[in-house]
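Shown here: the complex without one of its protein chains, the others still in place.
Coming up: chain A.
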Amino acid sequence: MSGSMEFLLWTKGPLFDIALAIFAIGLMARLVEIFMLGRAHNYAEPRAHEWPAGLRTMLTRTIADPGTFKRAPFNVVVGWIWHIGFLTALLFFVPHVELIRSVLGFAWPALPNPLVDFATAITILALIATLVHRLTHPVKRHISTVEDYLVWAVVFMVVLTGYLAYHRLVEPYPLALGMHILSAEILLVILPFTKLTHIFTAFIARWYNGAAFGRKGVQS
C-alpha cells in the first residue's frame, strides 16, 4: 500500500510538473515552427476576404459533407463518437474539473458521474472499433505508421485506466489512479511531437484551407 501511495504522489507531483512543462514547451516550439515559416504575399486579386472564410472552415470541417458521409459512414460516426466521449470525460468529470480549477484558477460545472461513466464506456468501445478499422480497412492499414498505433495505445490507456480506477477494478486504488495519471502524462509528453498536435494545429490548418478557398470565392 505504501509503495502504491508513493507511486501516486510521484505521478501527481514531480512527474505532473515535468509532463506539463514538456507539453507546454513542445507545443510552443511546434507552433513557432509553423508560424515562423510564414506565407508568401498573395498578389492575385481576391474575390472575398480570407478571415471570415477561414474562421467558418475552422468550424464547418467538423461535419463531413453528405457525399463523404455516405462513402465513409463508419469513419465519420465512430470518429465523432470517440472524440465527443473523450472530451466529455476529459472536461466534465468532477475530479478533472477540479484539476483544471487548480491549474487555471477557474473551471466550469461538471457532469453527473453516471453520464461521464457512460461516455467513457462508449469511448472505449469506439476506440477499439477505430483500431479494428485501422487494421482492416485497406487504405488505413496501408497508410498507418508505428506512430499511429503508439498514439492509439496511449489514448486508449488513458481512457481505460480512468475507467478501471473509477470502478475500483484495480487494487490498490492509489496504484490504479497513479496508472491513470501516468498515462495522461505520457499523452501530454508525446502530444507536441506526434499527430496529437492536430488538437491544436487542425484549427490552424482549417483556417489556411478556408482562407485559400475563400479568397477565390469558395467556402471550403
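Keep in mind that, in the parts below, a contact is a pair of C-beta atoms (placed from the backbone, for glycine too) under 8 Å apart; a residue touches a chain by one contact, two chains touch by 3 or more; residues count from 1.
What we mean here is this: contacts and distances are computed from a predicted model.
Chosen from "(Fe-S)-binding protein", "Class E sortase", "Heme exporter protein C" or "ABC transporter permease", the protein name that UniProt gives for the omitted chain reads "(Fe-S)-binding protein". Between the chain not shown and the residues A:Ile84, A:Ile100, A:Leu115 or A:Ala205, the one that touches is A:Ala205. For the options A:Lys12, A:Arg61 or A:His96, the residue in contact with the chain missing from this view is A:Arg61.
Contact between chain A and the unshown chain involves residues 26, 29-30, 33-45, 47, 57-58, 61-62, 64-65, 67-68, 71-72, 75-76, 79, 137-145, 148, 193, 195, 197-198, 201-210, 212-213, 216-220.
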